[in-house]
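Missing here is one protein chain; the remaining ones are kept as they sit in the complex.
This part shows chain A:
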Amino acid sequence: MFKKFRGIFSNDISIDLGTANTLVYVRGQGIVLNEPSVVAIRQDRGPGGPRAVAAVGTEAKRMLGRTPGNIATVRPMKDGVIADFTMTEAMLQHFIKQVHKSRMLRPSPRVLVCVPCGSTQVERRAIKESAEGAGARDVFLIEEPMAAAIGAGIPVHEARGSMVLDIGGGTSEVAVISLNGIVYSQSVRVGGDRFDEAIINYVRRNHGTLIGESTAERIKLEIGCAFPQTDVKEIEISGRNLAEGVPRMFTINSNEVLEALHEPLSGIVAAVKAALEQTPPELCSDVAERGIVLTGGGALLRDLDRLISEETGLHVQVADDPLTCVARGGGKALELIDQHGSDFFAPE
């Protein structure tokens, strides 16, 4: 009852609860929050002592790998689903508070959370309960490819097939959508995190140097590519030399990164090909004509669309502002849910 009362003073929000980043779309305001899904926990008085949230989001990410003994940085989401329930709840609570300016009442909004289409019932239930624990009045779930398609501007209600590939931090989702529903979907646990991991492993194997996640991500963002480039870029980075045990500077180029990313990218391409094989012929013909739409942060990897186009023989386009497609699509779906109920997009 009190949640309903507080709900009067809260805005409906859509949350893209991603492995790497969490985006919050507030109805009527747009994307108001885009922060890394990282929580820093402070534990004083030794093991077993009281734990408190030290930082959330960007501030916590800055601490990643640089924390003293009493602070631990946690990434509560893994592979698109909850890995640490308590931390996820704390993080959501923090973000929900952050997007509500009023401090008089604890916000109690209606929340739509995007979930990977490959997530299990247990994982979905965990996400729902986590959002409820963070203060949400009602929680709706929507599958990420559907939200991504809506956010990208694909006419999902048409009786024509559209293929969307959403490459997130933990998972990549490929789906064929028609008539407001997902005809076929597949989720592979390959995403931006796997790209980082692949770069770390490559550098360790070929340069004998250990680098951190943040460094790997910087390499990916600055010189990462998915298709051979005519102009080769280089970046100078530092890491701990495994043989000498001391920090060393070294240079890595874009062709090396391409080689490092070969394996995770193959997984994504294989998922797209499998989806095309499984798609009914009528819809497959629509997809062949319209092409594939890329969304998610992974779509920003240079020439990824070109790689998929070459591999599948289809036209591939990257959506405008692919990083926020899921959250924006969730916000639009909230409006439809408000009018027609939650049965359209949110199978539980």
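Methods note: a residue touches a chain if its C-beta (ideal position, glycine included) is under 8 Å from a C-beta of that chain, and two chains touch if they have at least 3 such contacts; residues count from 1.
Throughout what follows, contacts and distances are computed from a predicted model.
One chain is missing here; what is its name in UniProt, given the choices "cysteine desulfurase", "NADH-quinone oxidoreductase subunit NuoF", "Carbon-monoxide dehydrogenase small subunit" or "Cytoskeleton protein RodZ"?
Going by its UniProt entry, the chain not pictured is "Cytoskeleton protein RodZ".
Quick one: which of A:D44, A:E59, A:E244 or A:E289 touches the chain that's been left out?
In the complete complex, the chain left out is touched by residue A:E289.
Among A:M63, A:L300 or A:L336, which residue is in contact with the omitted chain in the full complex?
A:L336
Even though one chain is hidden, which residues of chain A still touch it in the full complex?
150, 152-157, 179-180, 227-228, 230, 262, 265-266, 269, 289-291, 293, 303, 306-307, 309-311, 313-320, 332-333, 335-336, 339-341, 343-344
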